[in-house]
Structure formats: C-alpha cells, structure tokens
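Every protein chain except one is present and positioned as in the full complex.
Then we have subunit A:
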Amino acid sequence: MNGVNHIAILPVLVPLLAIIANILLGDQRAKSRVLGLNIGFSGLLLAVSAMLFALQFGAEGIATAVYPLGNWPVPFGIVLVADRLAALMVLTTSILAMAVMLFASARWYRRGTNFFPLFHALTMGLNGAFLTGDLFNLFVFFELLLAASYGLVLFGGGRNQVRAALHYIAINLVASFLFLIGVALIYGSTGTLNMADIARALPAIAAEDRGLFEAGAAVLGIAFLIKAGAWPLHFWLPNTYSVAPPPVAAMFAIMTKVGFYAILRLWTLVFAGGTAEEAAFGQAVLLVLGFATLAYGSVGVLSCKSLDRLASYLILVSAGTLLLSVGYNDPGVTGGGLYYAVVATLAAGALFLLKDILDQILPSEAQVLAVSLELYGDEEEELDEDQEVSRTIPAAATIVSLCFVVVGLIMAGLPPLSGFLAKFAMISSAFSADDAPTAATWWFMGAMVGSGLLVLVSMVRNGINIFWVSLPEGDIRLRPMEIAPVVVLLLLCLLMAVAAGPVLEAMTETAMALHTSAPYVEAVFAGGEAQ
C-alpha cells in the first residue's frame, strides 16, 4: 500500500496521538511546552486535513479514498471513506479546532483539568464520524465525541453547567439508544451495516421487510435530528451551548453539523437515489421540521438579550436552514447548503469566541468574571500575568466591532458576504430545480429571507446595546492570542465570498456526487478489497 491510501485514517490518528501524549505528560497547566505540543498537534491535524481536502478536490472526477481497517474486505470489515463531503467536513472541523485551540491556549485551559485530552477526543470523534463508512462505527464515534463533549460542557465546573450537562447527557443517552434501535432494525432487514452495502442491498430486500427498514431509518433519523437540533428535539441545545465555556461552545458549533452530515449522507445514499416514490420517504418530514426549526430559531433569536443565547439560537437557525437544504432534495440546493454549512460553522464559532472577548471588555461582565475567577481558584499571580499578556491594541474597539458586524452580516445573509451568497445559491437553485416554482419553493424562499430579517433585527439590537451603550470609554485591552483566531475565522468566511465561484462549483459537484449514489457505492467496493 502506498502512502496516499493511509491518509484517510490520519485525521483520526493525529488527535489520538495527541490524547496519548497529553495523558503521558499529565495535567501540567501553564507549561509552555504543553501548550506548544497541543498547538502543534492541532496544526498537524490541520495540515493532514488540508492534504486530504486537496486530494479530493484537486483530483479529476470523484476520487474517493477508501481505507479498509485491518485490511478486511468491504462488507465484512469496517471501512473509512474519505469522499469530497467527508474531506470538506473534516477540513472545517480542523480549521475550527485550530482556532479554538489557539483561543483556549490564551487563558481558558487553566480553568479546569484535562482540557487538552478532552478537546482532542472531541476532534477525533468528529473526524471519525465524518470519515466512517459503517453505521455501527458511526455510533461508536458519536459516543466518543459525546463523551468528550460531556467532559467539556462540565469543564471548569459550576452549578449552571452541571445542571445543563445533566439534561444534555440524559437526552443524548436516549438518542444513543434510539440510534442503536435504528441500526439494529436496519441490520435485521438488510443484513449489513456498511452504508454502501445497505444502499446496494436495499432494492433486493423483500417487500415485507421494506416497512421494517423504513422504520429503522426513521428511528435512526430521529436520533440524528436530536443531534442536529431540529425542532421539536432541540430544547437541550440553547441551554447547553450558552452555559458551556466559550471555546467549547465554539467547537460545538460543528456538532449539530454532524447530525446534518449523517442525515445528508444516509438519506441521499439510501433514498434519494431510488425511484421517485422512494425518494419521497421522509422528505416531507425533513422539510416541515426544517421550516419549524428555522421559525423557532428566528423567533428565539429575537428574544435574546445576551450574546451567548443569541449565538445558540443562531445555531438553531443554521440547523433549520441546513435541514431545508437537504429536504429540498436537489443537488444545487444541497450544494448551496454545504457552502452555508461551512460558513455558518465558522461564523458561529467566531461569535462564541467574540462573546468571550466582549465579556472581558464590558464592565459589568468583568466583575462577574472576577467573582468566578475567585470561585474556581485562579491565583492572583495569574491575574497579574493576564494583565501582562493582554495589551492595548490600537483600534481594538474597531476590530471587535468590525468582527461583530461581519458575523451579523453573514448570519443574516446580507450582501456582499458569504452568508448572502449561500442563501442566494440555495434560493436560485430551488427556483431552477423544477420547471415552475412550486408552493414549497415559495415557502423555502420566504423562510430564508424572513429568518434573515429577524436575525438582522436581533443582531443590530444586540450590537447597539454592546457597542454604543455599554462599551467603556478609553483604550481596550485585548489578548492577541484571543482576537487573532476570531479574525482569521472571519477572514476565511470573507475569502469564501471572494472565491465564491470556484468554491460553489466544487460544492455543487460534491452535492451532485451525493445525489447519484452509485459512484460512492462502487468506489467503496472497489477500494475496499483486501490488498
């Protein structure tokens, strides 16, 4: 086997090595070499993901990297499949992880114990979930990332965190059981757990087993919808995300996208490739839930008075938009949805980080922070050290407020930034999908534009409250390590707006590949033979 074949497993192995290294070194807080090591691992992961991405998007046609684990031939062993969608999601995860890692290295990792191993475990679970081609393996990676996320929600401790984590864990345990029931039903009716093999075996299953299979798919879908934050299964989300430590919440911005990814992957593979009658299975449900999530999220955004809750509801808005883009079942719309998924993840992550920066600047919040510092045992020396690290950056207030404006424009989908381009791509594809726009098309457009308006109103109101009312006079002190990741994340969003043509084209091709599932199935079987 040559080196190229092994690249599909590297995004899982690098964080695993990072976990091991951290555990061997022990929990040594405030040691610069531990920091360097962890930033190094995140950088390595970013490099590996970028290589995987370049391999997928640079190659002619659809080059799917298939990695049979333990060299077992495909339907019998577990297989990792890095196609374009997986590579895209892995790269997004790695970019976000790098930014969050830098941000947390400035200050946050000292708030509790074992931040770095948990963080790497989360990225490992995310990458594994995106790469795996096996349903049960997907369950295992889900559990891995959930276990890490439980630890991270609780990171630093505190009454509200524990209370939110209690709900979060209970909901996710129930979701895991639903996942298992769905997987078992699908195994019982098709006799396989490999996603490509399921797609291949589906036309051959007996008519009386068909109902069993669809029941399994529906139960599995509910488990994914819980993770994706779809109405009415999302009530855990705003509470959990708003009490989680800001860097953790920023990383969680991609966790709802795992649910979206799983639905997109399985639904397009299994149902969208069939006849028109089969393709309709669950489509109405996805659309209705998408509309409901978008509506609930948008109204929720309006009700928010604090930035952390606002960001959590924005996650719901993006979850609703993404559900709609899948449910519309058109390659062009899905392509726009993929573009939106990347942009919304990066922008939401940036907003959670920005919120923490603003918390330090705003006077009332600063007092709360001081109290919590006392509670959680940061010594005074560290406070002094913090003072040294943060410095007066010229035009700091301008940078922070510009970042906020950019996030607002992206989230509301206003021109000229990438949020607008994503929504525009989705709406224009929706109109050109059929000969004449249907009722669903008009609803689709109305929901996109309407939610954008509500988000804009709320962002403007919060922006006025923060920047014109509460911001203190005089110089503002910022840590370069904290503001830099935010700026970089937003610059990437801007870059995606500048290079929108080629990026959108690549996304649409990716969506095309998803909607014709045969090449994926063939690639998995061809690449999965023992070598």
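Keep in mind that, in the parts below, a residue touches a chain if its C-beta (ideal position, glycine included) is under 8 Å from a C-beta of that chain, and two chains touch if they have at least 3 such contacts; residues count from 1.
Keep in mind that, in the parts below, contacts and distances are computed from a predicted model.
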Chain not present in the shown complex, as UniProt names it (candidates "Multicomponent K+:H+ antiporter subunit C", "tRNA 2-thiouridine synthesizing protein B", "2-oxoacid:acceptor oxidoreductase, alpha subunit" or "Putative DNA-binding domain-containing protein"): "Multicomponent K+:H+ antiporter subunit C"
From A:L45, A:L185, A:A396 or A:A422, residue that would touch the chain that is not displayed: A:L185
Identified contact with the non-displayed chain, of A:I23, A:A54 or A:L166: A:L166
Touching residues on subunit A - with respect to the absent chain: 136, 140, 143, 146-147, 150, 154, 157, 159, 162-163, 165-167, 169-170, 173-174, 176-177, 180-181, 183-185, 187-188, 193
